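The following block contains the structure, expressed as structure tokens.
Just one protein chain is left out here, and the rest sit where they should.
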Amino acid sequence: MKVKVRLFGFLAEEAGKREISVEAETAGDALEAAKSVISIPRSVRIAVNEEYAPSKRALRSGDVVSLIPPVAGG
Amino acid sequence: MKVKVRLFGFLAEEAGKREISVEAETAGDALEAAKSVISIPRSVRIAVNEEYAPSKRALRSGDVVSLIPPVAGG
Amino acid sequence: MNANTRVLITRRPLSVEAARRAVARPDCGGICVFAGTVRNRNEGRRVSKIRYSAFESMALRQFRAIAAEARKKFGLRAVYIAHRVGLLKLGEASVVCAAASPHRAEAFAGCRRLIERVKKLAPIWKEEFHGRGKTWVNRA
Partner (left out) sequence: MNANTRVLITRRPLSVEAARRAVARPDCGGICVFAGTVRNRNEGRRVSKIRYSAFESMALRQFRAIAAEARKKFGLRAVYIAHRVGLLKLGEASVVCAAASPHRAEAFAGCRRLIERVKKLAPIWKEEFHGRGKTWVNRA
């Protein structure tokens, strides 16, 4: 299934884009597929539709995956 | 020795004055002497020259005793 | 007196923004501000307004001692204590304390220490007005 993957922080900076499209069935698949575009450290977390989600989370049509680098707000 | 005793809060209100003059050698003497003018509960603390002081504190000429009702700031 | 301690007693409204400004320091990442406000009831009784009075010179002296103790205990870089006196309406701030520290844990702990000590030590008194009269709070 084709899935939109949003990039943030240094991931977006290094990829030179804020969004890519990958083939994936789970959230973890999407992260792995994004590695063809950008190096992704293990500290990066995954969100699906604006909520943190585990790698094994099955994706449904229209889901948006976001790759969340270590946060530094506050 | 003649000592000035300042009254605050309900003590001043009930005495109808903010200051009295008493004969005293210690801070505790001054509190006892003030009882001739106004009823003073045990919860009232004593200050000498703007610092809390124990009853046994010996007074020196010019010292000012203040009777401090239970505080309720904040 | 100390450039890193600001204390005051005033008849005018208090401001948390003034507190923040007073303690802001370039080396401090955390500022904690506490505002105590007049509640509409106390011990089950409806309150319409309150009046604070203070032995001002002694209270300011206490504030400075409280500030020095908290600065030392928590390594605070700057401290602010302000108390209002006179008549206050519901919702108005009666006291504002602030503490600045390089790290937030100390800012919180220091600010808490300030308000606890102010409540315990400062020679300040409070009259609560109800429908039909008033009472001195904490009158033993």
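Labels for the chains are A, B and C, by order of writing; each one numbers its residues from 1.
The rule is short, and it goes like this: contacts are C-beta pairs under 8 Å (C-beta built on N, C-alpha and C of every residue); 3 or more make two chains touch, one makes a residue touch a chain.
The structure presented is a predicted model; accordingly, all values stated were derived computationally and were not measured.
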item: For the chain not depicted, the shown chains it touches; value: A, C
item: Residue numbers in chain A that touch the chain omitted from display; value: 6, 8-10, 13, 41-44, 47, 50-52, 66, 68-74
item: Touch residues of chain C, complete complex, unshown partner; value: 15-17, 19-20, 24, 26-41, 90-91, 93, 102, 104, 107-108, 111-112, 115
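In this section, only the chains that are shown with their structure count from here on.
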item: Where chain B and chain C are represented by their mean Cα positions, the distance between them in whole Å; value: 25
item: Computed distance of Cα centres, chain C from chain A, in Å; value: 48
